[in-house]
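Excluded from the complex is one protein chain; the other protein chains are retained at their positions.
The first chain written gets the first letter, and so on, giving A and B; residue counts start at 1 in each chain.
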Amino acid sequence: MSKNFAKRQVLPGFGITMGYTVTYLSLIVLVPLAALFLKSAGLGVADFWKAVSSPRVVASYKLTFGASLVAATINAIFGFVVAWTLVRYKFPGKRIIDAMIDLPFALPTAVSGIALTAVYSSHGWFGQYLEPLGIKVAYTPIGITLALVFIGLPFVVRTLQPALADLERESEEAAASLGANRFQTFTRVILPTILPALLTGFALSLARAIGEYGSVVFISGNMPMRTEITSLLIISKLEQYDTAGAAAISVVMLIASFGLLLSINLLQHLAGRRYQGAL
Amino acid sequence: MKSISPIVAFTLLATVAPLLAGCGSSTAASKSGSEPAGAASSKEPVTLLNVSYDPTRELYEEFNADFAKHYEEETGTPVTIEQSHGGAGKQARAVIDGLKADVVTLAIAYDIDQIAELTGLFPKDWQKRLDNNSCPYTSTIVFLVRSGNPKQIKDWDDLVKDGVEVITPNPKTSGGARYNYLGAWGYALKKFGNDEQKARDFVKKLYENVPVLGSGARDSTTTFVQREQGDVLITWENEALLALKELGPEKFEIVTPSVSILAEPPVTVVDKNAAAHGAQEAAVAYLKYLYSPAGQRLAAKHFYRPSLKEHAAPEDLERFKEIELFNVDEVFGGWPEAQAKHFNDGGLFDVIQEEIASSK
Partner (left out) sequence: MNASTLPTTLESPESWQVAGPQLRTATEESTWVRWLLVGSTLTFLTLVLFVPLAAIFAEALRKGWAAYFASFNNPNFWSAVKLSFLATGISVPANLIFGVAASWAIAKFDFRGKSLLITLIDLPFAVSPVVSGLIYVLLFGMTGWLGPWLSSHNIQIIFAVPGIVLATIFVTFPFVARELIPLMQEQGSEEEQAAVSLGANGWQTFFRVTLPNVKWALLYGVILSTARAMGEFGAVSVVSGHIRGKTNTLPLHIEVLYNEYNFVAAFAVASLLTLLALVTLVLKTTLEWRIQRDLEEAAKSE
C-alpha cells in the first residue's frame, strides 16, 4: 500500500496496524487466492478459455447470474417493505421478527437447503398445494431463486434499516407542506435518499447469491445445462480430477465477485458513506 | 512509539496462533502413529483411517468393531479405526490431496486407479493384490419403487416410458450412478443386438425422465424416500435393501431387472500412508479380514453379495435374487475406456445432456 499518509500523522500506529492488516490479509486471503490464479494459469490461454466457455459452463453462468439477479431484485423490493415496516410501524412480535431476519445468515446453508426443500417439494407443506397449480418449485430454477432469496434477505434489510431510520422527517414534512401527496413524497424525496443504501443491499445480496452453494444443491435438480449452478460445476470438475479446470471457473467467479464488491465500495464512496450493519 | 514491541509480539502471535494451535494438535495426533514400521508388532496402539464411499456406512460401523476385537485378540495390538464417508469421487480426491487414508474402500476401481496414478502411494497393479480383483463383496443395480408398484415397473424398458420419473445420481460425481448408467446402456446393447446408436437413444430417453440428479447414491435415496420425488430409484442392491430395512418394507418394493450390471467395489491398502505411521500390518490384516468368514458374514448381513458365499448366513443369502449379470470389462472394455467414452468432459453423458436440454 502507498505510504502517502502525511495528513493525519499525529496519530500513532499507522505503520503497525497497516503492516498487520496487509500481512494478515495476504496470509489468509491473497496468497491462497493467488494459488488459485496460478493453478488456472497452468492451463494456458486456449485451454483456459475452453474450460470457462464450454456450453455447460456457460449455461451454469446464465443460471447462476440469472437466478441471483432475480433473487436480489425480489429481495430489494420485499426487503425494502420489510425494512420500512420494521423501522416505521409497531406491531406485535416486531422485535422477535427483527431478530429473526439474521437467521439465514447464521444457519448452516445445508440446513436451509434441506428445510426449504422439505417445505417446497411436491409433498411438502406448501409444495403439495402449488403442484396442482402447475407450479414446481423444488428441483427447478424457481427453487434455486427461492434459496437465494432466503440467504440474501438479511443483507438488504440490514443495509436499509439504518438508512430509513436516518431519514429526516423534516424533508418529508416539507414535501408534504409543498403539496406533495404521500406517493410523490416517496418517489421524489424518500427513494432518492435511500437509493444508495438500496443499491448496496441489492449488490450485497447479489454477490452472496452468486457464490452460494450449500442451500442451493439441495433444492436444485442439479441437471447439467438446466439446473446446475456454477459452484456445483466447480465441485463436479474437482471430483473428476480436473483441478485446473475447476480453478479456471473459480477465477471467473472470483473476478465477477470482486467487480461487484468494488462497485459497491465505489458506490458508497460516491454516496459519501458506507452503510454499516450491511454484513 | 515506545509501545511498538508489545504490539508486534501481540499481532504476530495473533497471526500465527491459529496455525500454531493447529500444528500442535496435528503433531499430537500423528505422534501416536509415528513410530517406526516395526513397532506395529509390539503392543503400541494403531490407528487406521478407512476412506470409503457412501453406502458402506452401516457395514463398516459393525465390521470395524468386530475387526478391532479380533485383531487385539490375535496380536495384542489395540486398533482404532476411523471412518470417512462421502461420494467416491470426492473421497478419492481427498486422498489425492493429502487425506491420510490407510485403506480405501471405494465404489469403482477407476477412482482407486486415479489415486495410484496421481500420487504413487501404492502400485498401479493394486487390484491384483487381493482375491477376486480386490473385491471382497459385490453388488448389482436394482430398482426401488413405491409400495404396490403403481407405475408397474418390471425392467429397464419401463424406465423410458413417458410419465415415469426416474431418480438417479450424477454419474460425473457418483460411482454408483456410473453403474446405473452403464447398466442401462448394457441392457440396451443386449436388447438391440449391440446397436450403439439405439443404446444411446435408449439411455437418452431414460435421462429425459430424470428430474433430479443427486450428488451421490445417498443423496438420491433421500430424495426418493424422504422428499418423495420420482416413481423409481435406480440404485445399488445393498442400498435398496438397506432403505427397505431402515425406512419400512411396507413403503417400498424392490424390482429386480431381467439383466443388470455386476458392481465391483474394490479395496486396497494405501501403502505409503500406512507405512508412514506403522499401520501397514494392521491395514493388510484389516482388508484380509473382509475375506474371512466373519467379514463375509457381515458383508452379506449388510446386503453386499459375499465373494465367498459359504461363509454367509443362509437367510442373508436368500435376499439376493438370481440375476443375469454382465461386468464393465466384458461390455465396456474396462473402466478407463468407459470413463473416457462416457463420463469425461465432452463424453457421451455430456452430449446426451446437452441434447436433452436443447430439446426442452
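In the analysis below, a residue touches a chain if its C-beta (ideal position, glycine included) is under 8 Å from a C-beta of that chain, and two chains touch if they have at least 3 such contacts.
Being a predicted model, the structure only gives us computed values, none of them experimental.
Note that of B:131, B:196, B:246 or B:324, the residue touching the chain absent from this view is B:246. Within chain B, the residues in touch with the undisplayed chain are 1-3, 7, 10-11, 14-15, 17-19, 21-23, 25-27, 29-30, 34, 49, 54, 57-58, 82-86, 94, 96-100, 118-119, 218-219, 222, 225-226, 243, 246-247. As for the chain not pictured, it touches chain A at residues 1-5, 7-8, 10-14, 16-18, 20-21, 24-25, 28-33, 35-36, 39, 78, 81-82, 84-91, 95-112, 114-116, 118-119, 124-126, 146, 149-150, 153, 158, 161-162, 165-166, 169, 172-173, 176-177, 182, 185, 204, 207-208, 210-214, 230-231, 234-235, 238, 243, 246-247, 250, 253-254, 257-258, 260-262, 264-266, 269, 273-279.
In this text, only the chains that are shown with their structure count from here on.
Once the centre of each chain is set as its mean CA position, chain A and chain B turn out to be 36 Å apart. Against chain A, the residues of chain B that register as touching in their complex are 1, 4, 7-8, 11, 14-15, 87, 89-90, 92-93, 96, 114, 118, 170, 172-173, 210-215, 227-229, 343-346, 350, 353-354, 356-358, 360. On chain A, the positions that touch chain B within their shared complex are 12-13, 16, 20, 23-24, 27, 54-56, 59, 117-118, 121-124, 138-139, 217, 221-226, 232, 235-242, 245.
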